[in-house]
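Missing here is one protein chain; the remaining ones are kept as they sit in the complex.
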Amino acid sequence: MVKPRLNRRELSARLSLAANARVCDSLTAAYVDSDDSYRIGITGPPGAGKSTLIGRLASTRLLRSDGDLALVVIDPTSAVSGGAVLGDRIRMEAVAGDPRVFIRSLASRSNLDGLAENLSDVLLVFESDGFKEIIVETVGVGQVEYAVRNLVDTMVLVLMPGVGDQVQAMKGGILEKADIYAIHKADLPGTTQLIAALNSVLKQKAPVAGSWAPMIVPTSVDNDESVDQLNAAIEKHRMWTKSSRTMSMVRARRRAYHVGSLVARRVSEVLDELSPEALTLPPAALYEMVILRLRANLPK
Amino acid sequence: MKAGPLRGKRILVAKPGLDGHDIGAKVIAIALRDAGAEVIYTGLRKTPESIAKIAIEEDVDAVGLSILSGSHRELVRDTIRCLADLHGHNVPLFVGGTIPVEDRPELLSLGVRRIFTSEMKLSDVVDSIVAALR
Partner (left out) sequence: MSQRSELNAVTDDKDLPPPSEFTASGISLPLVAIATDHAPRGEGEPGRAPYTRGIFADGYRGRLWTMRQYAGFGTAEESNQRYKFLLAQGQTGLSVALDLPTQCGYDPTDSLARPEIGKVGVSLSNLSEMETLFEGIDLGGISTSFTINGTAAIIYAMYVACADKQGVPRRKLTGTIQNDILKEYVARGTWIFPVRPSMRLIADTILYSNDETPRFNPISIAGAHVRDAGATAVEEMAYTLANGLAYVDELISRGGNIEKFAKRLSFFFYVHMDFFEEVCKFRAGRRLWARLLQERYKVTDDKALHFRFGVVCGGSSLTAAQPYNNVVRVAVETMAAVLGGAQSIFTAAFDEASQIPTEFSAQLALRTQQIIAYESGISKSVDPLGGSHLVEFLTDKTEGEILKVLTEIDEHGGVVKAIEDGWLQSRIAERAYERKMSVDERRTIVIGVNAFTGKEEVQSGESFRLDPEIAKRVSSRCEVVKEKRDNDAVARALARLSDAASRDNANLLPYLVDCCHTYATVGEMVAELKKLWGGFKEPIRV
């Protein structure tokens, strides 16, 4: 039996609940893991033109599928005011008006990851409403992107040529965790060098039998074909994940991440609640105190 | 992090129609952000339909329309209708721009919560929105 869809306003309200949930709410919420949905994470330094590319990619994917598409766009919060201007969805005008598309902007707030709190739950809300495909866009490169790596099926890193030695700067981090590298605005000078630098880093990774060989795709929003090629690369990876992973493996990993981030947040909450005197305790004693409080305040 | 008065609130700042003057909208967006709000700014040339869609998808606490082209009556009416079509009839609506005094009662009777002019102090605008959203 097909579950009735929510209307968009109801869905939106549930997304907000999920996005703003406290740890105990998150632990008791009964989101059903979805078997057949597909999640794409797209990340990259600001200024690379990610959002526009994502808009075009989304357009392409809509043409080739029947279902609805969710876009989760994560922008940074201002450290000073706690506010944010969430502007990325504007660049996706191509698809924003399509009734099959639902775009939600999230501020990254104070979560340890830098990632929007409760992103896990937000994605599950979309999936439980029948969205078969979700694209998550994150800002910048770094800690944030490790989290997204854990939550999505395919990870795309968007880089732009001519911006100094990004490869060096990002080595050891997200750079080596992506499945596909989109070299955006590939018509600009520096593309060849960037691709060469990327290749040299990727070759250094010892290939594991049966592992995915990362793909590099030059893209340009003026070139429809290049967007199709990016999409083709994504589809290729998607097929590979189907054949090489089981959903239970994926779910296990995601659950580990989810609960891990909840614990981390709870630790942060506990530390915030402590008195200034408590914080002057020696590390071992403070550690004990935190553990005790974590156990004492287990959610019902 | 100090808690601004609009901390936790999500506010849409929109430019409906063809009016190309976006400075006021950008200034307000900055002021709202500095008061702690998560602001979504739509950019120019948005239809009432797309504004309503954005408002609903983003589950905003308020929608601010910036209109300096004289077409405020039609655009406000159309936006309210489009919001209602998406079950958003009770999303608080604010209007800023060049709204002549004699047009204000009509807008207020349509459900607009507050009307702002460019001479109001930004802090007064923020306070007014805080009060309206309580």
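The letters A and B name the chains in turn, as written, and every chain counts its residues from 1.
What we mean here is this: a residue touches a chain if its C-beta (ideal position, glycine included) is under 8 Å from a C-beta of that chain, and two chains touch if they have at least 3 such contacts.
Since the structure is predicted, the reported quantities are computational estimates derived from the model, not experimental observations.
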{"item": "Chain A residues that touch the omitted chain in the full complex", "value": "52, 85, 87, 90-91, 93"}
{"item": "On chain B, residues whose C-beta touches the chain left out of the figure", "value": "17-23, 26-27, 29-31, 33, 39, 41, 43-45, 47, 69-71, 74-75, 78, 98, 100-103, 117, 119, 121-123"}
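Basically, only the chains that are shown with their structure count from here on.
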{"item": "Whole-Å separation of chain centres (CA-atom averages), chain A against chain B", "value": "30"}
{"item": "Interfacial residue positions of chain B with respect to chain A in the complex", "value": "1-4, 6-7, 29-30, 32-43, 49-50, 53-54, 56-59, 86-88"}
{"item": "Residue numbers on chain A that touch chain B, as the complex places them", "value": "7-10, 12-13, 15-16, 77-87, 89-90, 96-97, 102-105, 107, 110"}
